[in-house]
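Then we have chain A:
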Amino acid sequence: MIKVENLNFQYPNSDRQIFEDLSFNVKKGETLAILGANGIGKTTFVKCLLGFLEYKSGNILINDESIKQMSASKYWKLVAYVPQSKRMAFGFTGLEMTVMGLSPHVKMGKLPKKEDYDKAYEQLKKLGIEHLSEQNCNKMSGGELQMVLIARALIKNPKILIMDEPESHLDLRNQLKILNIIEELNGLGEYSIIINTHFPHHAFRIAQSTLLLGKEGYIFDKTENVVNTKNLRDYFGINSEILSYEHAEKSYSAILPIDLHKF
Partner candidate 1 sequence: MSKYKLILPSIVGIVALSLVGCQSADGDQKSKESESEGSAAVTIVDGRGKDVVLEDGYAKNFVLFPNEGTEVFSITQSTEPFLGMRKSDQDSNIAGGVVAKYYPELLEVNSNIVDAEGDMPNVEEVLTMAPDVVYQWKSREASIKPLEDVGIDVVALNWGTYEDDIERYTLYGKALGMQDRVETVFAHHDKTKQAVLKVTENLTEEEQQNHVFVSHMNENQINVWGTELPHTAVHKVENVAYTKGNITDTGADINAETLLEWNPDMIVIGEWASDITPDFFYNHPVLKNLTAVKEKRVYKSPTASLLDNPGISWYFYASLANPDKFKDFDMRKQVRDDYKLLYNVDVTEEDIDKILNVEENKNSKYFEMFMQ
Partner candidate 2 sequence: MVKDRRKIQKNFYILSSITLIVLMIAAICIGRYTISPLDVFYSLINPTSFSDATIPVVVQEVRIPRVLLAVVVGAGIAAAGAALQAIFGNPLVSEHILGVSSGASFGAALGILTIGTTFGIQTLAVLFGFLAMYLTYKIARRRGRITVLMLVLAGVITSSVFGSGVSLLKYFADARNELPAITFWLMGSLASPSKETIIRTMPSILISLIFLYKYRWQLNLLSLDEEEAISLGVNVKRMRIVIIFFTTVIVAAIVSIAGVISFVGLIIPHFTRMIVGTDNKHLLPASMIMGAIFMLITDTLARSLTGSEIPLSILSSLLGVPFFIYLLRRTGGIWDD
């Protein structure tokens, strides 16, 4: 579905190669987690994927078509981006916010139709947040707003969903809500999901494969092969244990950080 080949990136006025020869792919119905220490270039990478930053060389392909050749409108019909939830200048209502997701299908100088608003309401309902439809986004909790942003991304039926740390800054319950939604979406088999996260154990929960970014290089593989004590030591600088817990025929893994690793 989405394939990245030999991607290189560095900031225009800097020598530091943020990433070098990066290659991976995400199939339809799969989730990829991007992990890495703070400042390693996770956000930069996501911005490259979204075309906000230009990469130096390499290629990004969607359905074997290079995004460089793709028109913006085609690209944004395929790809949806869920930003981190934060306060906005104007407090739109949940419904108004959600219907904005249909923008690629609304012609310039036209308004969304009544069906579009109905569709937006349905989308909120699907996520179980229809009660937010008339609520001011700036008066919602972080979790609620994140849900609305997800609804806004899903409403246009994208093929690829790119999420930038959707669960950070949320409390445990809201984190779980978001993770459940991602799991559900993944289960539908319709989307390729790329999620940028701070938490390695979230990768366990939701991602089939993981991209671990580091200073010297990267690892891309199945999640269980990437998130292990060795990599956590090499890439995050911590000594840890991975604990597993079986519950109702499902296995849950958690990372128990023990202490800082001395190199």
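Quick note on selection: all candidates are chains of the complex that A comes from, given by their letters.
Observations on the model:
Operating definition for what follows: contacts are C-beta pairs under 8 Å (C-beta built on N, C-alpha and C of every residue); 3 or more make two chains touch, one makes a residue touch a chain; residues count from 1.
Every value quoted in this text rests on a predicted model; they were computed, and no experiment measured them.
Set chain A beside the options 1 or 2, and in this complex the one it touches turns out to be 2. Remark: chain A residues 47, 50, 52, 72-73, 76-77, 79-81, 83, 87-93, 95-96, 100-101, 103-104, 106, 108-112, 133-134, 136, 138-139, 152 touch candidate 2 in the complex.
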